[in-house]
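Left out: one protein chain. Kept in place: all the others.
Up next is chain A:
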Amino acid sequence: MAAREALARVLDGLRPLALEPEEKSTVELVLAEVLNNIVEHAYPDPNNPGPIHVACRHACEGLHLHVRDAGLAMPGGQAPLGLAQVVETDVDDLPEGGFGWFLIRDLAKDLSYRRVGCENHLDLRLAVALHS
């Protein structure tokens, strides 16, 4: 629920960019997946939450997002590959999860993850608001 509120605040802050609905949905989806992953995996204990910092910077090649948290590191020190899920299968075997990183990797450019001290730093670029 905190992720939902944070998302609404970021989108509100991006209003001056006058994003097209399609662009807004891209930003909302990618950021939602990033925040959900942090809430679920970096801070897995609901009784021990922590801060998430989100910074956005608009440049001619799009919107740069920097997301930082002080939770657990990503497994193997790397952001997941986010391979596409197999959907050509029996209904019973259809995946119910694992779409998050696929969507992030599919929609974001120049994604990089670094563990710095006790913090996770995720940088990515979204090719939106290229008009101004």
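As a working rule, contacts are C-beta pairs under 8 Å (C-beta built on N, C-alpha and C of every residue); 3 or more make two chains touch, one makes a residue touch a chain; residues count from 1.
The rule is short, and it goes like this: contacts and distances are computed from a predicted model.
**Q** Match the chain absent from this complex view to the correct UniProt protein name in "LrgB family protein", "Anti-sigma factor antagonist", "Na+/H+ antiporter subunit E" or "XRE family transcriptional regulator".
**A** "Anti-sigma factor antagonist"
**Q** Of the listed residues A:C56, A:L72, A:L103 or A:A127, which contacts the missing chain in the full complex?
**A** From the options A:C56, A:L72, A:L103 or A:A127, the contact with the absent chain belongs to A:L103.
**Q** Mind listing the chain A residues that contact the chain we can't see here?
**A** 1, 3-4, 21-22, 25, 28-29, 32-33, 36, 39-40, 84-85, 87-88, 91-92, 94-100, 102-103, 106-107
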